[in-house]
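Here the complex is missing a single protein chain, while all its other protein chains stay put.
Note that the chains are named A, B and C in the order they appear, and that numbering of residues resets to 1 at the start of each chain.
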Amino acid sequence: MDKRYYFDHAATTPIDEKVFQEMEPFLTEEFGNPSSIYQEGQKANQTIMEAREKVQDLINAEDSREIIFTGSGTEADNLAIKGVAMALKDKGKHIITSEIEHHAVLHTCEFMEKHLGFDVTYLEVDGDGFIDLEDLENSIRDDTILITIMMANNEIGTIQPVKEIAEIAKDHEVYFHTDAVQAAGQIEVDVQELGVDLLTLSAHKINGPKGVGALYVKKGVKLIPQMNGGAQERKRRGGTENLAGIVGFGKAAELARKRLPEKQKKLIKLRDKIISNIEENISKAILNGPRGDKRLPNNVNFCFRYIEGESILLNLDFLGIAASSGSACTSGSLEPSHVLLSLGMSHEVAHGSLRISLGYNTTEEEVDYLLDKLPGVIQKIRDMSPLYDG
Amino acid sequence: MDKRYYFDHAATTPIDEKVFQEMEPFLTEEFGNPSSIYQEGQKANQTIMEAREKVQDLINAEDSREIIFTGSGTEADNLAIKGVAMALKDKGKHIITSEIEHHAVLHTCEFMEKHLGFDVTYLEVDGDGFIDLEDLENSIRDDTILITIMMANNEIGTIQPVKEIAEIAKDHEVYFHTDAVQAAGQIEVDVQELGVDLLTLSAHKINGPKGVGALYVKKGVKLIPQMNGGAQERKRRGGTENLAGIVGFGKAAELARKRLPEKQKKLIKLRDKIISNIEENISKAILNGPRGDKRLPNNVNFCFRYIEGESILLNLDFLGIAASSGSACTSGSLEPSHVLLSLGMSHEVAHGSLRISLGYNTTEEEVDYLLDKLPGVIQKIRDMSPLYDG
Amino acid sequence: MYSDKVMDHFQNPRNVGKMEDADIIGEVGNPTCGDIIKVYMKIEDDHIKDIKFSTFGCGAAVATSSMVTELVKGKSLDDALKVSKDQVAEALDGLPPAKMHCSNLAADAIKDAIEKYRSDSEEKDEE
Partner (left out) sequence: MYSDKVMDHFQNPRNVGKMEDADIIGEVGNPTCGDIIKVYMKIEDDHIKDIKFSTFGCGAAVATSSMVTELVKGKSLDDALKVSKDQVAEALDGLPPAKMHCSNLAADAIKDAIEKYRSDSEEKDEE
């Protein structure tokens, strides 16, 4: 196989070799059911405890029992929203979120509206994807029971003022959940410092395996379990644990924590190099999302006028480059990204977006290759476009 | 480590070497997100399609699109019950199940009662764990929308008359879901022949990995998705797919299908040897569940009077033997198994149960070791018991 | 996702480009839905003498544009009108279901061009 250039770490990341090594025994000899009381089961149980502590450390939770392992980031988002909403429905049925949440949050909110009689406010965002704190505060009602606003956006890398949101939530005695799937491993995520009540993580975005996530639930927060079954996860999430997946998640969390400072420094440099290079070398390229500190270190997102995203991706793919246009999860849909539309962009422009997302192991050489190839690809597609006049 | 004798295949099974080999590439080089359109993603997507076809083959589904991959058997049970109930709630809010279902079904039914206003009938079972078909038919009401009865019981191995239940359900135009987690790989499971509408599977019970399950949903069956998020699984289950897990599930399904006839013959012989040996050599040993054809080939379950199950397990564990007392999932609880109580047993007797469950690779030598050690263990504990008079 | 033929036509589109001296230009789609196809034709003796296209759209939109121009080139206008979307998809060894309707507009662009050409001619005849 020819060398591949992977620039889609926001969609998923390669599993770190060390993570795989940690998982392997639990896919071979060590197969006990963590609920069993004999040796094999106790070993499995112990292993999960250790993984839980590593995830705890990644987000500086007070107690490892505040971590509930789930089958994905999506499940953690579902559990947070449905679990809190059902626990507090007698207090009120109003939820506040933003227009640019991941579908795991947005579609769950829609589910609450459609099937469970909840009322949801979708906060608008500004041109860089930020919510307005005054807006947020004004939208809180007597019957508001939950605010769910993502820590960092998966498409445009906008980092929301989570700490300020948490303060507002606390002032009004409303629970605050944040989806930190894209933030963890990229920026510091300290649940105690941030003051959030619930927080979502996903292993496969931090060089861990797919199919395992976690929900942080601060001690004392009321939550009705959504996966009914056995007594696993202290009765808060039934189902035999994804033992190997959890072990991998633990190791990935440990590595992510250790690597953070160095990775951040490196990726910010690469990110800014890509942004300025594209702005210099490609006309009519519009950066989506903010610049600087408020942008994830690993995220670049541009709209290239007159052309459509999938064509860009396919052409890059021929050249060995993997990137994405909007969230990978939405690629089944034909609608342009809801995030870009929320920024105020026209459909036409939104169709022409390209997300380049970096990983801890992305090299400067890879970036140079991308920057060398991209202008030609954009030009080739523009030359075919009826909207482009040279 | 000393040799271990694993007799808890109903709790979980070792991952087959061939299954692990199939998974390994997807935990190392092949890490694409199945939703991505570039090479890596398409490869992952293709791989999931192939796994889906293998699971389809295991249960002889008409179309691979009838298989929804989930994060566990528990999730599949939750999806079946909640999904159908929410889709049909305008038609009626009555569900029929049995008293001896797995907690994944029972607790989901309780959730429907407590949180969503449904009404649930829990059918009683006879001394061998069978439901009464007349009882079932009589309990169907105008507002009944779903019958969920497990194909085979995880504790006592009772195989329910699923085909007959399906016919009754069809006569009354009620959907029928069956939890076949324990049946698949042990007896033939042919969804078309059985005539079921929904059916649950779990990979880790057939020598596949933990943390992946599947729900068969017959074409045309209405179901409201419960995991809201991306467009995965044809929009019926959001969340980035557990790629390696699904690959492993596919391989495990393929192997389970191929091994079935031989495995069945072998395990029935071993099972019946264990049963008759225990009955001959240990007094006051009561077989739980039926004998013969209507019992899972891999299941043995006895109550030993005057003693308590955990003590048996711990003593066996010292001797290298892993077995279980009731469902592994319930070992967190202090209540004796709800299944045994439903058979009409007293609490005291129910506490003294031992489940021995076999795998395709269980050998006669292992069985002989178990049978050699068990009487001594039982005697040792009885000698300590205030209820035992010699 | 895409067949090899779609990929080939996407990567090496036939008849791509604009035509300065086209007799007629057909156009379908709009930028909101993400696909716009323009076809430029030279027509002689009621036959498509030459044809070019430009497309704003996904891989399927480009490939169907390319394929349809191949299919109609040299054909009489009547025969060109008979080229259906299904034929285009078939000639490409199929399209993903999601793309069948929204990104398979190229045949419509041909029809649009031919209809415009004919109504232009009628107008001229009437003059």
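Basically, a contact is a pair of C-beta atoms (placed from the backbone, for glycine too) under 8 Å apart; a residue touches a chain by one contact, two chains touch by 3 or more.
Remember, it's a predicted structure, so these values are computed and weren't measured experimentally.
Although one chain is omitted from the display, it touches the following shown chains in the full assembly: A, B.
Note on the undisplayed chain: of the listed residues B:307, B:343, B:356 or B:374, the one touching it is B:307. In the complete complex, the residue from B:157, B:185 or B:336 that touches the missing chain is B:336. Where subunit A meets the chain that is not shown, the touching residues are 37, 42, 45.
For subunit B, the residues touching the chain absent from view are 306-311, 314-315, 318, 332, 334, 336, 346-348, 351, 383-387.
By definition in this document, only the chains that are shown with their structure count from here on.
Between the CA-based centres of subunit B and subunit C the separation comes to 56 Å, rounded to the whole angstrom.
For this pair, subunit A with subunit B, the centres built from the Cα atoms lie 33 Å apart.
Put simply, the C-alpha centre of subunit A and that of subunit C have 41 angstrom between them. In subunit C, there is no position where the chain touches two or more neighbouring chains simultaneously. In subunit A, the residues that touch at least two other chains are 310, 314, 332.
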